[in-house]
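Every protein chain but one is kept in place in this view of the complex.
Now for chain A:
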Amino acid sequence: MSKTILELQGLEMAFGQLSVLRGVDLKVEEGESIAIIGPSGSGKSTLLRCLNRLETPTGGNVLFEGTRIDARTDINQLRTRMGMVFQQFNLFPHMTALANVMEAPVHVRRIKRDQAEAEARRLLEKVGMLEKAGSFPKQLSGGQKQRVAIARCLAMQPRLLLLDEITSALDPELVGEVLDVVRDLARQGMTMLLVTHEMRFAREFADRVVFMDGGVVVEVGPPEEIFTRPKSERLRKFLTAVLEQTT
């Protein structure tokens, strides 16, 4: 049943002299939820940003739905199929929650307003934000903003979601409501790459966990393997450090 939706081959990224990704290989199957963990500076966020071309990789290949992404790829078209949710939400502050969700369908996909609005309301309901449809971002809590941001992303009907530390900017008591939404999406078969510091969530939610360090994938495996039987010294050290932090 599984079909490869995304494949990275030796992906490299350098900012000037600084090499951030040093050859990342990874295959993602359709419907898979993958958690990417690793120390800060390991290249996790850069990896996501290279996938939707917010950064242009300096080497290697990305194949998305069987097609190689290169200079000839229509990047705007690609981005409509690959949604991204940010740590800082990045909601459009001059628009209501509803308008935020409708913006790209109306202006990029050129869907009729009433149709886009109906769909936006359905998505806001899905993330539990329908009653705040008329609110502006500054009137919402962090968790509420992030749920609207997820709905905004879903409105483009992406085939793959890139979630970049989406709970890192939230107060601890607001993390749960956002993760609930992500959990629902995983259950409904959305393919997701989630960069996260929430180890417990990664363990519970992910089909596979990717451990990155120093710009490479050090270990990939089912959560049980990664968290209870780490093979590499680096992962063992990382887990110890993280567990110390949380206790």
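Everything that follows uses one rule, which is that a residue touches a chain if its C-beta (ideal position, glycine included) is under 8 Å from a C-beta of that chain, and two chains touch if they have at least 3 such contacts; residues count from 1.
Here, contacts and distances are computed from a predicted model.
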- What does the UniProt entry say the missing chain is called, choosing from "4Fe-4S ferredoxin-type domain-containing protein", "Polar amino acid transport system permease protein", "Tat (Twin-arginine translocation) pathway signal sequence" or "ABC transporter ATP-binding protein"? "Polar amino acid transport system permease protein"
- Missing-chain contact, candidates A:Ile5, A:Val28, A:Ala104 or A:Leu123, resolves to A:Ala104
- Query: For the chain left off this view, which of A:Phe86, A:Phe211 or A:Phe238 is in contact with it?
  - Reply: A:Phe86
- Query: Given the full complex, what residues of chain A touch the hidden partner chain?
  - Reply: 52, 54, 76-77, 79-80, 83-84, 86, 88, 90-94, 103-104, 107-109, 138, 149, 152-153, 156
